Each structure stands twice: as C-alpha cells, then as structure tokens.
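The other protein chains are all here in position, but one chain of the complex has been omitted.
Chain IDs A and B follow the sequence of writing; residue 1 opens each chain.
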Amino acid sequence: MEITFAVLLWAVRILFLVLVYLFLIRVFSSLQRSLATENAIAARPTGLAHLVVQRTVRGAFRVGDRLPLRAVNGLGRDAGNDIVINDEAASARHALVEFADGEWWVEDAGSTNGTVVNGEVVRSRERLQYGDELAIGRVALRLEQ
Amino acid sequence: MRAQAAVPLGRGRFTELSLLIWVATIAISGFIAVLATETSSFRPTAVVVPLVFLALMLSLHVFLVGIRFRGDQILLPIAAGLTAIGLVLVQRLASDLLLQQLSWSIIAAGAFAATIVVPRDLTALARFKWTWALLGVLLLIAPLLPVIGREINGARIWIKLGPGSIEPWEAVKILLVIFFAAYLEEYREVLSHAQRRIGPFPVPPVPYLVPIVAMWVIAMLVMVFEKDMGATVLFFGIFLAMLFLATGEAFYAIIGLGLLILGGIVAYQLFGHVQARVDTWLRPFDEDLRFGTGYQLVQGLYALANGGLIGVGLGNGMPDRIPIVWSDFVFDAFAEEAGLAGAIALLALYLVFLYRGMLIALRAPTMFLQLLAAGLSFIIALQTLVIVGGNLRLIPLTGITLPFVAYGGSSLVTNWMLVGILMRVSQVSDRMRGGGPS
Partner (left out) sequence: MTSPISANIRSLTLTLALAFLVTSIGAAYWTVLASDQLANDPFNPRLIAATNDRPRGAIVDRNGTPIATSEKADAGFTRSYKDRTLAQVVGYASTKYGLSGIEAAYAESLIGQDPADPVSIWKARYLGDRAPAGQVVLGIDLKIQKAAADALGGRKGAIVALDPRTGAILASVSVPAYDANQVVDQSKQDAAFDQLSHDPNHALLNRVAQGLYPPGSIFKVVTGAAALENGFDPTKKLRVDDPYQADKSWGDYFVRSASHAHGLFDMSDGFRLSENIYFAQVGLQIGAAKLTDYAKRFGVGSTPNLDLPAAKGQLSDSGSIDRPTLLADTSYGQGELLVSPLQMALIYATIANGGVMPTAHYATEVRDAQGHVVRSIAPGPVGQVISPATAKTLTTMLVGAVSGPGAFAFGAKIPGVDVAGKTGTAENRPGEAPHGWFVGFAPAANPTVVVAVIVENAADGGVTAAPLGGQVLRAALGK
C-alpha cells in the first residue's frame, strides 16, 4: 500500500516537471510561430500599395514606416481607423483612401484642418498617384507600391 | 464613408487559451504533489485552489476575447504559469499565507484588467510624465512618514493599508520607467546627437540630463534611508538601462556601473546593514557569520545542494530551515524540490518573457512605446537576475522578490499591471499593421 502511494506520488512529481517543460516548449513554439506570421505579414506584398511616412510628430509613426493599404482605408485619430494618425491636428475621422477602378483615390471625411495632397487641399474625391504626398495634420505620407 | 474595421485572421485567442490549459495542468499537478506529501494521501480537495486560479485566468481570457483585444497571447499565460508555480510554493512553504496570496492574485487580475482598458490611449501616459514623477516621489517617501509608514525586518519600505501592508516602491518602478521613457523620447535627439566628445568618450549635455538624474538621485536617497538595497540596485539599473536604450552609449552604462561599485564601497564603510550583506556574500561559512547574518544564505545553499538534477520531489525537502523562505528564497526552495531541471525551467520562463517583451518593444510604432516596453521587460529580467543571483551567492543578497512567484501582494499586483501595459503596447503595434494574429 505504502509503496504504491510512494510510486504514484513520485509519478505526480515527475509529471509536474514534465508539464513545466512542455509548457515552456509550447510557449516558445507559439512565439516562433507568431514571429514567423508577423514577419510574413510584414514582408508580404499586399498586392495593393503602401503609404510611406515622410514626416511625423512625436507620438505618431516613425519616418520610413511602410503602412500597408487595403482596398478601403480609413485614416484619422480615432482608434477604430485602419490607419491611426496620432496627431492632435488630425480629426477623429479625417480621410479615406481607397482603391477603385484600378486607381487609388483619396477623399476628405469632413476633417477640421483639411486633407492636403502635394500641397493642395483636397476638396472632393481625387486621384492619388504613386509618389504623391498626402498630408493629414502634421503627418505626411507618400503613396508607393 | 466609414472605414472597414480591420478583422483579425481568427476570432478568439486560441493560443492563449491552449497555453492556459497547460498552466492549469501545472497548477493541478503541483498542488496534488505538495498536498499529497503533507497528508500522505491523495485527496480531491487538492484541486480546489488550482481550479479557482484557473477560473480566474479563464475569466481574464474571456474578458480579453470579449473586448476583442488583439494584442499578444503569450505574456498572459507565462505570467499565469509563474503565478501558479508561486501558489504551489506558497502552499508548500507558508500554507497559512495561501489565502492571502490567492486574494492578491484576484486583485492583481483586476488590476491587470484595469490596465487593459485604462487609459484609452497609451500615449497619454507620456503626456503626464511629470505627474508620474511626482507621484513616484510621494509614494517613495510615504513609508518614511510617521503614521502610515512601517518598518519590517529592518527595512522601512512599507505602508499600512487596512489590515495589510504594501510596498509602494513596486509601483514606483513602473512610474519611473514611464517617466524615463517619456522624457528620453522627448530629449533623445539632444542627448545622443548634439553632444560633444572628448576623444572616444561622449560628454553628456548636462542641462538635459539634470531632470532625470535628479529624479534618480531622489529615488536612491530615499532607498538609502529606507534601507532597501534591492530597490536601490533596481532603480539604478533601470536608470542605466533606459539611458542606454535611448542613447546607445555603452559608455554611460560602464561609467554608471563604476559609480555603482564605488557607491557600494562607500556604503560598505558607512552602513552596517550593507556591510553585513557583503560580508555574508563573501564568506558565509565563516564561523562568526554562519549562525548569524549568514544563516539564511547558508541554509539556502544547503537546500540547493540537496536538490541535485531532478530534486528531492515536491514536498520532500527541508525548506523550513531557511528563514523567511517564502519571500526571500523561493528559488532555492524550488530548486531543492524540483532540482536543477526545475530551476532551469523557471529561469527559461523568465527569459522567454523577456524575449517576448523585447520583441514587442522592437515592433512598437513610436519611440516612447519602444522605450516603455523595453524598460518594463527589463524590470522583470533585472529583478529576477538580482534575486536569483543573491540566492545563488553570485552577488550579495537583497530583499527584492522573484516576480510572480514569491509571496508578496504589492509585487504581484504591480507586475500584473506591467504585463497589462506590455500587452497594450503589442496591441497598438498590431493595429497599426492592420491586424493579424499576435
């Protein structure tokens, strides 16, 4: 009786150690997997285009960041936007960038300070070409492949 | 037209869930082993506490899924795993304190949930940096005040809060990192580019360094008065690390380390308690020390030696010979019962935590968030290294706790809040990259 108890107890103790190691391995492999996915996402050409940060302010992007674009993108200060622009000068919902009819389009979404492309204020829906510089608040973004 | 909200590739946080199941098995097997050794029989009541803990962690998980949190899924399970091991050890080493530690875990979980939700915008943290600095100083000074301050075991670092006591310096370490991160981001350009050099050595632009040095000096002085060597070392380390992260000058770190050693030598001459700690570290087995100030460390080393490769088995060691083992020497007690294998696994968990935290820092979209995440990860790593180093007689022993594992309410709460902030940073990165699994 006592022997079986002792053996079982030791089995539980060994099990504890084994479980800790298995947990460690699982954590590590989850980490590696997520890293791989993150890298893949970062490296993967989206098939669409990117907005590359040219100018920025403290608290927002870093110069050189490549922001991937979908078919439809909302830009603004609100956290629910596809591209969040952390600038006081940007409105909560500032602008919209979308891909339609084979072209890129930008449209102001009713912002306070306006949306500027290549130095000119955008009044209605306008075409955005590669190399164009889009300014929202004090942040400038350039459309690239 | 409203923009489409980005949708993560999968709903729900399955990685996190599956890892939490592993944590549950660890907790259950640990509790069964410890309680079975105590009572010499297997009782079903052994699983009660682990299941309560599992329920707590699952509720956090459900909460995160419910608010569609898109951040990292690995930090929570690691913290949960370490906390679970901590509960097993508290049951083993100081079972009368188990209920307290469990209560603190619940409070910590609540604090964690709070940091996930508040503040809505992390960068707001940067805006109030001077507020945090002031709050930090107040919290540090509080234990020195007459009514609410308390001295326990020779260190005056506690304040009374109702029936229990808390250590405010644990919260201060986070406030300090936030303050440094915000300040250094603002003045980073100035500090690293606009400086002159004398030969190969950078000459720091003194006026810009003054505020952070002042902040740090205040922290050090307070710690010296409160007789807490561990916190002093930690604050010093945080300062150096943040400075290095912001400027990249290893020179500052080396000078800083030199100053620390110099300060240590001065402290050794001046302060009895420092002298005792250093003497004990250098020659603990000496006749005049092994029964006095060296007793704790010597007993800890005996425990380690008894552990061997796989330990003597949970519940089978003699950790009760080590004074205050449940908060100061958990590592040695764990190593005695789980062996070198267990000790390495524990260290590896902290290392993976550090790794994940630093990765979050690398991918953070703004400098402030980078500094914040790196600083917070550094805190956990440094704290672990300092206390384990002391337990292993690599460096003099200090009174700080092993994060998540050692008994200690304030430590647990602030470290869980730290995890919350880290996960927030990872969420910001994920959002900015347009979603995807974390």
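Structural remarks
The rule is short, and it goes like this: a contact is a pair of C-beta atoms (placed from the backbone, for glycine too) under 8 Å apart; a residue touches a chain by one contact, two chains touch by 3 or more.
In this text, all values refer to a predicted model and were calculated from it rather than measured experimentally.
Annotation: of B:Gln370, B:Thr414 or B:Gln427, B:Gln370 touches the absent chain (contact as defined above). Across B:Val23, B:Ile157 or B:Leu304, the single residue that touches the chain missing here is B:Leu304. In the full complex, chain B makes contact with the omitted chain through residues 37, 192, 241, 244-248, 250, 287, 290-291, 298-299, 301-302, 304-309, 312-313, 316, 318, 321, 335, 339-340, 343-344, 347, 350-351, 354-355, 358, 361-363, 365, 367, 370-371, 374, 378, 381-382, 385, 388-389, 392-394.
As a working rule, only the chains that are shown with their structure count from here on.
Chain A and chain B have CA centres that are 29 Å apart.
Contacts from chain A toward chain B in the complex involve residues 5, 8-10, 12-17, 19-24, 26-28, 30-31, 34-35, 37-38, 41-42, 58-62, 65, 67-68, 70, 72-75, 79-84, 86, 93, 96, 107, 109. On the side of chain B, the complex with chain A involves touching residues 1-6, 15, 18-19, 22-23, 25-26, 29-30, 32-33, 36-37, 40-42, 73-74, 77-78, 81, 85, 120-121, 123, 126, 185-186, 310-311, 313-315, 338-339, 341-342, 345-346, 348-349, 352, 355-356, 359, 363, 365-368, 431-434, 436-438.
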